[in-house]
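Incomplete set of chains, arranged as in the complex.
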Amino acid sequence: MSAIERGRLRDTAPVRLRPGELATLFVIGAIGGLIGDAGHVQSGTTVYLDDATPFVWKSALWFPVLVGLATASIGELRLWLGPPRPGYDARVGIAAIASVLAIYAVTALVHDQAEVPGTTLIVMLAILVACWLGGGTPAIICGVAAAAVGPLAEVIIVELDLAMYSPLADSLFGVALWLPALYFAFGVVVARLAELLVARRAS
Amino acid sequence: MSAIERGRLRDTAPVRLRPGELATLFVIGAIGGLIGDAGHVQSGTTVYLDDATPFVWKSALWFPVLVGLATASIGELRLWLGPPRPGYDARVGIAAIASVLAIYAVTALVHDQAEVPGTTLIVMLAILVACWLGGGTPAIICGVAAAAVGPLAEVIIVELDLAMYSPLADSLFGVALWLPALYFAFGVVVARLAELLVARRAS
């Protein structure tokens, strides 16, 4: 392979996240998962049924680990889907994280309210986050992938009797009707974080 | 009339919405009305007292029809008030619709809470939407017109015993104190949608 061919390959091969960036996404996801999950557990939105594993704050240890892995995976998916947008702004990243944690908290606060307005609110907030952060098709794919895989994993967790959703918020195969919207916002936010991590290299 | 006179007239005559654009606004309003109203009915914010007309989801058929007509009318009002702003961005339109549906959902969720903080929240959210979407005097006029006509129409609906607001949310002549703020946000959002529909012609 000539140097020119290697150069071309380098131009078209997707950018990859570096180990430190993957670790950053893992930690952000794990801490965010702990905060959001504590709100779900304390409000009774969800209940852990199995105490075979150690607990961290209000979560079974495996929960923040799974969220951290999902966060790193969606970050990689985002870069695999196309070149990231340039431009680094730490404030955008902080606000993106805050927005999905705010939605997470709202789900806990509305879980025992009427399902239609509660779900409508979460869906609309997720759409607002997606419109705000933008990112086009790659961001939407990350959001849809998270909205599909996340709730499916939680349905399996419920089926395995490891945890359950409140009877007031379990109408989607045992999980909450608003759960895909929460995961959609999560996926869109993580896609933006991956872009920002790459853009930070040049800043 | 000479060609020059006709040209001048064309320059000053207001842009009008085309039939397809009016139909688009009607459909957006009708669907949005159905979603918001389902939240109101399910949460007990409002109750239909008359079942003489068919129901669609949780709404009497005339409700989404009225909201659809109001949406198309406010769109026309916006263009009659002055030339629309240029620039088409589908994301702005989607986010504008999502923002008013989010506020609609919040009204259902707070209808049985203390009236001052609930109303304060809705008013402030409506102000935030107006500041965000901008549009100056025409948008404000559309918002104020909706805030006046919409609640008045609902007061008449309540007086006709077709529907009622929860006793916890009926302190404004039988309708909710936050209702004008919700309609204000609705009017401002529809004004923006009308502008976007015209701007889309050139895009």
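A and B label the chains in the order they appear, each numbered from 1.
Keep in mind that, in the parts below, a residue touches a chain if its C-beta (ideal position, glycine included) is under 8 Å from a C-beta of that chain, and two chains touch if they have at least 3 such contacts.
Small disclaimer: the values here were computed from a predicted structure and weren't measured.
Enquirer: All chains are the same sequence, and 2 are placed; what is the full number of copies?
Expert: 3
Keep in mind that, in the parts below, only the chains that are shown with their structure count from here on.
Enquirer: Which positions of subunit A touch subunit B when the two form their complex?
Expert: 110, 113-118, 120-121, 124-125, 127-128, 131-132, 134
Enquirer: Which of the residues in subunit B end up touching subunit A in this complex?
Expert: For this pair, the touching residues of subunit B are 35-36, 38-40, 42-44, 58, 91-92, 94-95, 98-99, 101-102, 104-106, 108-109.
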